[in-house]
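As you look at this complex, bear in mind that one protein chain is not there, while each of the others sits in place.
Now for chain A:
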Amino acid sequence: MQNVLLISYFCALIVSAVVGYFYRQRQKPPFSWAWIYLSLTLLMDACSEYLRISGLKFQHVYILFGPIEYFFIALLYLSEIRNHFVAMLIKISIVFYFVICLLYYFALNYNTHYYIFNLRGCLIIAMLLYYLKETYERNEVFDIKSEPLFWISIGSLVFWSGTFFIISFVNTLNKVNPKASELLFSINPLLNIFLYLMFVKAVLCRKKASPSL
């Protein structure tokens, strides 16, 4: 079961990267660069999976990839968020997150990547909530279903809130029933699959028409 989910996850990632590449013309940058981000994610996940199976330490791959992922996601929100102050905060957060990851990697003797993973999740959730607020307040008629970032935001919201829940539940359950906790953690790829399917949906969105008024 675990393997089936893992393979499905990799398939979803490959499909999203391939679709992102072939439909890159439909979107403006940075959305047209999604295939690069998805390909890097695929590469990183393949490496970490290989290291994990080989019994080697794989957390550093996640830690080093963290700033790249956050940079790309932040770039997506930067291209859509219109408030200059919030845009500046996002730019600062990119630097901040990069520094935190470097410190974590070099200065701390880490056993887990969950702290910086959760920090990234919190930052992304904050960004997407602000984006949804700004989208709601826009005084124009537009089709939200043709907004790529809307789908990415929905995917991210489900993925990160689901991941927070699973991580906390797994950690608690681990003390009582490690097997059950391992089984529970195996559903995590489902969240990843949902996230990358949302990326596919975002990439397939039609280019935006200019506002009518």
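The rule is short, and it goes like this: a residue touches a chain if its C-beta (ideal position, glycine included) is under 8 Å from a C-beta of that chain, and two chains touch if they have at least 3 such contacts; residues count from 1.
We take it that contacts and distances are computed from a predicted model.
For the omitted chain of this complex, the UniProt record lists the protein as "histidine kinase", which is one of "Peptide ABC transporter", "histidine kinase", "Phosphate transport system permease protein PstA" or "Protein-export membrane protein SecF". For the chain missing from the display, the contacting residue among A:39, A:118 or A:135 is A:135, taking the whole complex into account.
In the full complex, the hidden chain is touched by chain A at residues 132, 135-136, 139-142, 144, 154, 157-158, 161-162, 164-166, 168-169, 172-173, 175-176, 212-213.
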